[in-house]
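Scroll down for the structure; my scribbles are underneath it.
For this view, one protein chain was removed and the others were kept in their places.
Moving on, here comes subunit A:
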């Protein structure tokens, strides 16, 4: 309450800041109420994850105790060793990683190419083509899932990698993001200069445009990777062989199995979360800025 009042004070007469920037006038006093709110939120966001991390090192019987045990005692790695010994965890991990890496690489390339074309060329039908592309973002996933599955089955496509990767490598959102970025980041003069030097249009793209798009490529790469790596619904439909499960399917199968192997689920979740968290932390700035760029500008 008092924080609110002190913040309101400078609005009064004579309160406009004549002090040098950076000095502690009332307006720059740190908002205490804001910290209380934010820290409470951090607790709400992080506590569940810390609980999972801590519980993954507990014996099964210690996971659900009342009152809950904050730290594992005794500490054990048993859940992890048992997960790796009894489940094809590395197989799940391999499927997920291969699918995510291949999808990411292809979709970043496809989106950058199309985004560049929409940003920097004038051609007939451009506006219509762009609108058609853009509106596909509003097609609900659940709507195409059934017919797409039917189509793949009818076409005799049984390869899990094909089904998991190919239908999803051209996200309209990625093209939109690339176009937004390329419009600003690729100066026409640079393109003209490269053309005068005799570069082909595709050479222009690979040698001049791609390097300029690097921050946006990073953002799109993380976005695609996370989308693919975390996807659950589509793999659930197309993958039936447990040996070819992706990580989310594998973890789900542990929980769905008899006796709900919560201990293994927790260990698996922690391990599965590591790559996405590392990737996010490394490329966080690019991802967050890249995601918001299009929304804020348009």
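Rule of thumb we're sticking to: contacts are C-beta pairs under 8 Å (C-beta built on N, C-alpha and C of every residue); 3 or more make two chains touch, one makes a residue touch a chain; residues count from 1.
Note that in this section contacts and distances are computed from a predicted model.
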Check: UniProt protein name for the omitted subunit, picking from "Transporter", "RNA polymerase sigma-70 factor (ECF subfamily)", "ABC-type sugar transport system permease subunit" or "Pyridine nucleotide-disulfide oxidoreductase"?
Finding: "ABC-type sugar transport system permease subunit"
Next item on the list: Among A:84, A:133, A:185 or A:210, choose the residue that contacts the chain missing from this document, as touch is defined above.
Entry: A:133
Notebook entry, point to check: Out of A:76, A:105 or A:230, which is the one that touches the chain we can't see?
Noted result: A:230
Margin query: Among A:146, A:243 or A:257, exactly one should touch the missing chain; which is it?
Written below: A:146
Check: For subunit A, which residues touch the unseen chain?
Finding: 4, 7-8, 10-13, 15-16, 27-31, 34-35, 37-38, 41-42, 44-46, 48-49, 51-52, 64, 66-68, 110-111, 113-114, 116-118, 121, 123, 126, 129, 133, 136, 138-151, 166-170, 175, 195, 200-202, 205, 226, 229-230, 232-233, 237, 247-248, 251-252, 255, 262, 265, 269, 272-273, 276-277, 280-281, 284, 288-289, 291-293, 295-296, 298
